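Sharing a structure with you now.
Of the protein chains in this complex, all but one are displayed in their positions.
Now for chain A:
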Amino acid sequence: MAEVNAETLATSPEAVAQQLAASRYLADESLATAIFLAIRLGKPLLLEGAPGVGKTEAAKAIAEMLGRDLVRLQCYEGIDAAHALYEWNYQRQLLAIRHAGEHEIDIYDDRFLIARPLLQVLRAPEQRVLLVDEIDRSDHEFEALLLEFLSDFQISIPERGTIRAAAQPIVILTSNRTRELAEALRRRCVYHWIGYPDAAREADIIMLRAGDVAEDTARAVAAAVLTIRARPLAKPPGIAEAVEWANAATILEKGGSPWPEAFRRAIGVLIKDEEDLSYIAPELGRIVEEALA
């Protein structure tokens, strides 16, 4: 898709929702409003919610909608500036020093600089969409570093000086809330909580995402998944699992399995925990039949 001005596309929440739907992402009114506001106010968008509700997908869809490249920074415990901003290639620097002998050499040249996601975003000539995924997994120190980056969109490399963003990136942060984020970060962002979709919306998502699934199947899967999610499972199924279940059941049905049986046999793609499987097994037949009714 050709690059267009972000603000031209984001004329209203409804326009954003339509554009996202064209990128195969169904956003409800609240999410579309939050995305619209984030783009128009030029603020980062903080998406929180349970795993599997489509936070990362939302970022991908926004990038696709705007025709921008997505740069993803996956956070983890222990991530620091060297993993997020930049790192020098020390081995190459040492080799270069050895080869240079008596000659002068600039060991802080571009060829020794390894640009990590945040620096990549700043150096890009065009606007990028930056996804900082699972920020809650990083430490407080990293959050503080990110805060500095998000306020000025610049990085100071002692040996090279300050690098400023050519075009301010669109930033999306996601969090599973495994720890509370600093107030300072929350207040710099436009915030949105993504919950699991209701059955009708999930059926629409399944129809949009799955390959060749009948509408009735999508509705049945959505209804059954809603019931299954309300059970105390170790790993509640996400939207992607629901789509896979609908796909798998359809394939089995085409292979000759009758309906309730096809759903039961395909359950392995929905529930991926042995204990959960044995917990839900006695009820599964009834849940599927009720959903198909």
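FYI, a residue touches a chain if its C-beta (ideal position, glycine included) is under 8 Å from a C-beta of that chain, and two chains touch if they have at least 3 such contacts; residues count from 1.
Convention: contacts and distances are computed from a predicted model.
Note on the omitted subunit: UniProt lists it as "VWA domain-containing protein", one of the names in "Response regulator", "VWA domain-containing protein", "Formate dehydrogenase iron-sulfur subunit" or "Peptide ABC transporter permease". Although one chain is not drawn, the whole complex shows that of A:187, A:254 or A:286 it is A:187 that touches it. From the options A:94, A:147, A:200 or A:214, the residue with contact to the chain not on display is A:94. Note that of A:21, A:50 or A:208, the residue touching the chain absent from this view is A:50.
For the options A:18, A:176 or A:257, the residue in contact with the chain missing from this view is A:176.
Interface with the hidden chain, as seen from chain A, comprises residues 13, 29-30, 33-34, 36-38, 40-41, 43, 46, 48, 50-51, 76-78, 80, 82, 88, 90-91, 93-94, 97, 107, 139, 176-180, 183, 186-193, 195, 229-236, 275, 279.
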